[in-house]
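Every protein chain except one is present and positioned as in the full complex.
Chain lettering (A, B, C, D, E, F and G) follows the sequence in which the chains are written, and residue indices restart at 1 in each chain.
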Amino acid sequence: MKELKLMKGNEAIAHAAIRCGVDGYFGYPITPQSEIMETLMEEQPWLDTGMVVLQAESETASINMVYGGAGCGKKVMTSSSSPGVSLMQEGLSYMAGAELPCVVVNVVRGGPGLGTIQPAQSDYFQSVKGGGHGDYKLITLAPASVQEMADFVDLAFELSFKYRNPAMILSDGVIGQMMEKVELQPFKPRMTEEEIVAKYGDWATTGRTSNRKRNVITSVSLDSEYMEEHNHKLQAKYKACEEDEVRYEEIMCEDADYILVAYGSSARICQKAVEIAREQGIKAGLLRPITLFPFPTKQLQKLAQSAKAMLSVEMSAGQMVEDVKLSVNGAIPVEHYGRIGGIIPSPGEVVDALKSNFIQG
Amino acid sequence: MKELKLMKGNEAIAHAAIRCGVDGYFGYPITPQSEIMETLMEEQPWLDTGMVVLQAESETASINMVYGGAGCGKKVMTSSSSPGVSLMQEGLSYMAGAELPCVVVNVVRGGPGLGTIQPAQSDYFQSVKGGGHGDYKLITLAPASVQEMADFVDLAFELSFKYRNPAMILSDGVIGQMMEKVELQPFKPRMTEEEIVAKYGDWATTGRTSNRKRNVITSVSLDSEYMEEHNHKLQAKYKACEEDEVRYEEIMCEDADYILVAYGSSARICQKAVEIAREQGIKAGLLRPITLFPFPTKQLQKLAQSAKAMLSVEMSAGQMVEDVKLSVNGAIPVEHYGRIGGIIPSPGEVVDALKSNFIQG
Amino acid sequence: MKEEIIIAGFGGQGVLSMGKILAYSGVMQDMEVSWMPSYGPEMRGGTANVTVILSDDRISSPILHEYDTAIILNQQSLNKFEKEIKPGGILLYDGNGIQNHPTRKDIRIYRIDAAAEAAKMQSAKTFNMIVLGAYLKVQPIVKMENVLKGLKSSLPERHHHLIPLNEKAINRGEEIVYEVK
Amino acid sequence: MKEEIIIAGFGGQGVLSMGKILAYSGVMQDMEVSWMPSYGPEMRGGTANVTVILSDDRISSPILHEYDTAIILNQQSLNKFEKEIKPGGILLYDGNGIQNHPTRKDIRIYRIDAAAEAAKMQSAKTFNMIVLGAYLKVQPIVKMENVLKGLKSSLPERHHHLIPLNEKAINRGEEIVYEVK
Amino acid sequence: MDIKDIIKDENVIYKKSAVLTDNEMHYCPGCTHGVVHKLIAEVIEELGIQDTTIGIAPVGCAVFAYDYLEIDWQEAAHGRAPALATAVKRLMPEKMVFSYQGDGDLAAIGTAETIHACNRGENIVMVFINNGIYGMTGGQMAPTTLQGMKASTCPFGREPQQDGFPLKITEILATLPGTSFVTRQSCHTAASVRKTKKALIKAFKNQQAGKGTSLVEVVATCSSGWKQSPTKSNDWMVENMFPFYPLGDLKDE
Amino acid sequence: MDIKDIIKDENVIYKKSAVLTDNEMHYCPGCTHGVVHKLIAEVIEELGIQDTTIGIAPVGCAVFAYDYLEIDWQEAAHGRAPALATAVKRLMPEKMVFSYQGDGDLAAIGTAETIHACNRGENIVMVFINNGIYGMTGGQMAPTTLQGMKASTCPFGREPQQDGFPLKITEILATLPGTSFVTRQSCHTAASVRKTKKALIKAFKNQQAGKGTSLVEVVATCSSGWKQSPTKSNDWMVENMFPFYPLGDLKDE
Amino acid sequence: MAKAKGAIVVDTVKCKGCELCMVACPTNVIVMAKEVNGKGYHYSTPGNPDACIGCTNCAVVCPDSCITVYRAKA
Partner (left out) sequence: MAKAKGAIVVDTVKCKGCELCMVACPTNVIVMAKEVNGKGYHYSTPGNPDACIGCTNCAVVCPDSCITVYRAKA
């Protein structure tokens, strides 16, 4: 039974996790996302679904608990904000290397360092290029509403199990803290060991049973030939993701001369900017990447054939703009507009940036 | 007095550190770079120069010791290899945010995860795009010989103090483990507090003296306006780096139709590949970025006017190739060739890749 | 129909929960809503504010830089937000502790002495409900029945016995608010 | 002049230090040199190898995929590296424990029974010096005086008393190496 | 004597330390952090070490400690203050170095750094504010939260089976060979405040004498996190915290 | 009786456990890891828990432990085995979970994970191989390296002023309320091997009984790191390690 | 009424009204003001100043260093 509620993005994540049958959450408090664990603790899902919720001693411990849980084939997740996510980089690299699914929520705040607790989008590179060591990718989803915060939990798990790779929900302080209406999915029961095996295969460490060889979750090998092969396997998965999993939303792009490219809360602001620009007679449109990896490269290439220019709008000093440029590959001008340090740009500013870059400029 | 020695890249770093008057080294063992700390411990520089050498309890502790030492205006460094460097991402972001100089050596091994101890170049993104949270950059130097391992210690400190920003020496298992002839710089005394103040200014926490206001090393502010300004200051430094600090080496590029772009040990291999290609009548050249950030964008743009194509050769699944593409911006084709998982490509393979991508292709 | 509101005051004055009740009231009335708080470290004085949007259509940006209505509960917030009200918009403020009163001429300005009234009612907790009542009087965007439903939804079960008191406070606010000319 | 050598055997056979002495000898002779070991976790049998390049010119890649000379000390390494010797190149191997002897016809093949000889000399540690002597006999790329200088530079002071013994071993290796036809 | 005759400069017997800045502290009313800041300021003033002391601030409510004491400061990443202090002291052995940390900072995420700095016997002072909660982030459970005590991540009270046991980190640190002085104090009465100050003086003097690590724990209140008034918090602390975290010196060598 | 009459299948009284795989162990000759692996295999076999046991391997020489025991395994990041074990056990309480860690792994980089898992009383077995050195990476100093003992990062012997003190982590863990059985054993003689096995059996049975954390430390040799033959290493261990790391049960509740 | 031996001056602007000084005073000198200060706190004030013995307890416990204590020379 679907239910309509008013809640914060953070709370929506917690409720969605319980409802979609997550097996375990491991986390450590940090603003602006502590409500995720707080809501879970308040809800005590272990009494109903048996879901494990544990406050770890650190983010390092959290991500390694997630590793352990994921290795058992369980749906496990953690959440944090920027500095805490930096502490998870080794663990994320391990999980990608060991091909473990999981969901990590980053409710981004302004950096670098302790920075500010205000919203930002300056962890794009970390999420999308790989902040840890080695060649790997995180499947990265960027919700732009409380509804998507709720919906993407299940989606992120789906994708992460499909590809046996960690998935990141890259949110920010705006989306995490604001309340909107949200329709929660009906309760799904947690999967049994048998269901997991049937759906995702028999790779998890649930105890060696007589009908299979023992399973080992590991990311190491001293045999370089094997390691290269293993890495090629990972790369092939990423390629498949790029083919099959790109998600985006287009708003008034068909006839647009100028494409704003923005995700998450910036996309909300750009949506308004498009309205303002259109009122002023500027044919603007918005391409909102929903998956940041895989990035909607092809769609941008297509739009580059009809549009005159693109503006990447991010609450960062310019990160996603590189992927926009790599997509467009010089076909049309691409610029960046952003506010940093926890400041949220206004729609008006964005329109001004559009004009100063491409129209009066 | 300069001295000619035969030593490993790792040993060269240790000796160079002592000789250029480094104040402190803090590290944790990991293959293939443990010789750095081992050599320092064997040399016991604390008896001569007073240099502090300490084995920390982890890489997390190491980088935060480096933070503490750097905050005192001291020349401090650490070294590690890929998984250990992932654990330093929070600390590096803090140091960039607090504008602290330091040198971090990453003797890269194959990832992701525990991966392999064999050489790789798959931490390019982490170093150059920022593996930690927030908008920041590491000044990144890529030595291609034991001599450069030695020379870049001093250079990295120079740059890192000039810009008050962490510098990374991005090496790999080949350069760290191989022995070559190296000419060590003469011993420079460690700087006194007064010399530091005279040369680098009076920002360090050496005890509030009556002739200045107290100094505070921090990366946090709850005032978003201030934080934005602070971030703009950081960005301005990075811009200045891009203007003034680009370093690269060109080998037979003047008349080249095909430019190999490669750094570190890949550049050594590509140097031989250029020789082989030229023997086969292919006009190949090598552009070796010495600074990975700032990247030699302009030089590549220039070469894109005369060359027909570029091949980025990396021991990775394709990371630097993005910066090559961003530089060239669609002017000529750019492809990637790489081996991964600890495998080192042969010069012959590189020539074949050149041909199959651009010539027969 | 679309109303963009900022509510701002000291931490502890019930700014966020007033916004929450408004937002819930909008939901009860089948509107689209968004509620975006300023957030910061727990504790310690300082100001708190919340942006509430009630709209018949999908809401694009939940973050605003100008408002239809500002509900202001201390001097700092008045200084900050008076200038961000749209021409023709509404400023509603509590008079307690205000030294420099609002001066704009292109907006409608209302005053409520809710702090004083709450003291009279001997229940500091009713303060924000009095202000809410005042707001609903000058901008009856949601029906009172929906406000009461909203109140119920936003309060935890264990506080439902307070609803009558809150209703009284809302009514009181409606009575004592007045326009400043 | 350029010589590209692989030395390969079990860990513990002195492969790396033999390479080191060769590299040092090159330095003493004013050549460019590089020495690139295979590396791995400490301990545990397995094979070890080192690539040494001696050259009059700047050395580009220190990593090679074919060699002028291969010095081979166990079966695994023979299996791996025999095929990577350049046509016309040299294969020098220790006969101990070799079941499948080299078969290539386009290279020069030398054998040394250094393990047996070291046992005779009652000093297992001289094993690699005997092999080095054999190598220098078949490929006298560095002068003996420079080898002795290289030996000195590569040994820590406290082991310098072993130099005469090592010299003897080198000489012995020169004597007993023979070509396999 | 008449009051206005008493209120004269020469009669001042207690006033704000000159080592405190004029910034208003951002802490909640009654917060123990304020008292301990003041004590450290007084100790620094009395020992005449203002120009040679470097403080290491934590991530926690005391993150802005550097705004309040007129000395050089470094602000550490969450939990890493002991690592910073280690380097600062080793690189400048002639300076005085202290770290200042909350219970989340010192005993959760920073456990390894805390234990290893103490086990190495770094010659520093560590000030440890144990309020049994994460104040800064809004009242989540800390390692030192008592059994049965409520926090936003154990809203029904800490339950060891689910949440683990409260951690007596100070008892652990007292067993390490690197520590020389380990004490647990409080600030709920004037007498206890004075005792805490004495402990701080001893800790700093130990550093001057090169004795290794001194740890001064202050069992503290957090009225916001505990959701009680400051005075009620003190009572609650006496009744509930002290039995589990008994005051006194654990080690004095 | 003649020997060939004795060597008959029905006369076998000791052989390789069926829970051991046929892979040759990569350890150096005489390495204690091999002995302890074998014991764990025997214990798993005897308790009949091969199909319900999940092992957590460390980063350290035992990183490939999973190659040798025929059970399901996870290989953890350096120091994080207790975090993995925590999640595995909480998510599958009916399974048996043990972690296996070296001294660098458990007592240096993993200090926080170790202490907090034990303090939460996770219902797991932790096996701790204390050889006083980083074997895997070539013999660097470990937290448990003895004073005066040489390692590649303290080539002139560990000196507390410079390198810190050796850490008795097991003594710390025994003080925590979450641990129920904490013991220190060795494998230098047949008798001590048998005792270690008994300890392991008790630890696994405690887990079956839901008693919380059991820690079995094995004081071990590392002939490569110590640069001595295996048999000499045993003698050196008896003489030097045992006085500082005395054998026996530290806690048995 | 006993003559005061001591006196306090409270920085009422900075005071956060935590009442710790009030509780700490052995002679009940201190009361909390009916009025609030700029930050909205009922600040501390010597309601019964003559009882002050200048023991400094109030000032010692004040987290915000609001209280200066004076004592008449003996």
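FYI, a contact is a pair of C-beta atoms (placed from the backbone, for glycine too) under 8 Å apart; a residue touches a chain by one contact, two chains touch by 3 or more.
Since the model is a prediction, treat every value here as computed from it, not as a measurement.
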{"item": "Residue touching the undisplayed chain, where the options are F:Q161, F:T189 or F:Q208", "value": "F:T189"}
{"item": "Interface with the undisplayed chain - residues on chain F", "value": "1-3, 5-8, 10-17, 20, 24-25, 27-35, 38, 187, 189-190, 193-194, 223, 229-231, 234"}
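One rule holds for everything that comes next: only the chains that are shown with their structure count from here on.
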{"item": "Interchain contact steps from chain B to chain G (minimum; 1 if touching)", "value": "2"}
{"item": "Minimum number of chain-to-chain contact steps, chain D to chain G", "value": "3"}
{"item": "Euclidean distance of C-alpha centroids - chain C vs chain E, Å", "value": "40"}
{"item": "Touching two or more other chains - residue numbers and ranges from chain E", "value": "27-28, 31, 63, 75, 77, 108-109, 111-112, 116, 137-138, 143, 163"}
{"item": "In chain A, residues with contacts to at least two other chains", "value": "31, 54, 57-58, 60, 83, 90, 94, 98, 113-114, 117, 218-220, 222"}
